[in-house]
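With one protein chain removed, the remaining protein chains of the complex are shown where they sit.
Here is subunit A:
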Amino acid sequence: MLYNFNDIKNLKDQLEFVDTAVIPFVSADLDEQALTHANDIELVQLVTIQLEKQFKGRIFITPAMTTVLSDTEVLKQYQKQLYDYGFKNVVILTHLNLDDEFNSIRLNQIPLQDMSSDIKFDLVNDEVKKVMKSIISIWNS
């Protein structure tokens, strides 16, 4: 499910099946690391699209949450809100190194800019598989 009108309209009734929220969490600092961040954001987007295709019926992907200076205050509030709404799991998809209070899946940093589209496709797919395994293990735990 995605954060759009039609999906959210039915979300409350489907919480029995859609029990996992995924928050893509990215950094948008415009500092020396900006180029890396730009790449990371692209990867997070690509992974999210694939993830939605694979797990449409059990995960709810929120809009990507953006931060600066690695501030996690808003994320904390959002996580609480999602748990209160009724989600059993809230998973954060990110490149940042988060505290243990968050259930986060860390993505690899892949320099997508220099790659031919075939290789890019393969690498992104590997990343998606890794994330899928992590999510399945959360479900089975």
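Structural remarks
Convention: a residue touches a chain if its C-beta (ideal position, glycine included) is under 8 Å from a C-beta of that chain, and two chains touch if they have at least 3 such contacts; residues count from 1.
Simple rule for what comes next: contacts and distances are computed from a predicted model.
The listed options are "Nucleoside-binding protein", "ECF RNA polymerase sigma factor SigW", "Menaquinol:cytochrome c reductase iron-sulfur subunit" or "Spore germination protein A1", and the UniProt record of the chain not shown names that protein "Menaquinol:cytochrome c reductase iron-sulfur subunit". Seen from subunit A, the chain kept out of the figure touches residues 14, 17-18, 53-58, 132, 136.
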